[in-house]
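Remarks on the structure that follows.
Only one protein chain is missing; all other protein chains are in place.
So, subunit A:
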Amino acid sequence: MDNSVKLRRSLPLAEKAFGASGVSVTSMGAGYRCSLRVGADDVAALSQALGVDLPQTPKTSARSASRIAMWLGPDEWSIYDSKNNPIDDLKNVDVACAGVDVSHRNTAIEVSGSLAAGVINAGCPQDLSLEVFPVGACSRTILGKVEIVLCRTKADIFHVECWRSFSPYVFEFLSTAAKEQSALAAR
């Protein structure tokens, strides 16, 4: 008899989506995430192992295939990958670093459309104009009452990462803001 217990991870937001004229808020599917901390001397070795150059300039990110490396702090990065787990690439690395698999701690929401920046600005006080927050810019910041990691993947597409327990709040916040911004734009 097969006594093994089969467990399946569930996404906190399932397939939730909200759309209004000029903006849509969509929960993203499962993805892999790694919280990475490493000293300046070993950045090159880890960049090689991960196949993406860890950015060293504040508020920037680097991409390679399905992977995004986001600068969070002077020795801290968040690696997001929609297909392969980045932690697998760190297994055979022989440098002092802290890489933690946080795939299921976070969930992601995508905000897209011409009104996307305005919708995020409803709860995030950072300047999201293209001059100050260009494509590829990323930052840990605040949305309403919670901490998020924000990354601008295209001019009108934002990737919003938040802790899974906060995700219903973040989704409701963004969809309410989307409803308002869309109605204001239509006036």
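In this text, a residue touches a chain if its C-beta (ideal position, glycine included) is under 8 Å from a C-beta of that chain, and two chains touch if they have at least 3 such contacts; residues count from 1.
By definition in this document, contacts and distances are computed from a predicted model.
*Asks:* Missing chain's UniProt protein name, "Diacylglyceryl transferase", "Heme exporter protein C", "Osmoprotectant transport system permease protein" or "Sarcosine oxidase subunit delta"?
*Replies:* The record names the chain that does not appear here as "Sarcosine oxidase subunit delta".
*Asks:* From the list A:38, A:72 or A:119, pick the residue that touches the absent chain.
*Replies:* A:72
*Asks:* Quick one: which of A:16, A:140 or A:164 touches the chain that's been left out?
*Replies:* A:140
*Asks:* In the complete complex, the non-displayed chain touches which residues of subunit A?
*Replies:* Residues of subunit A in contact with the hidden chain: 58-59, 72-74, 76, 125-126, 139-142, 147.
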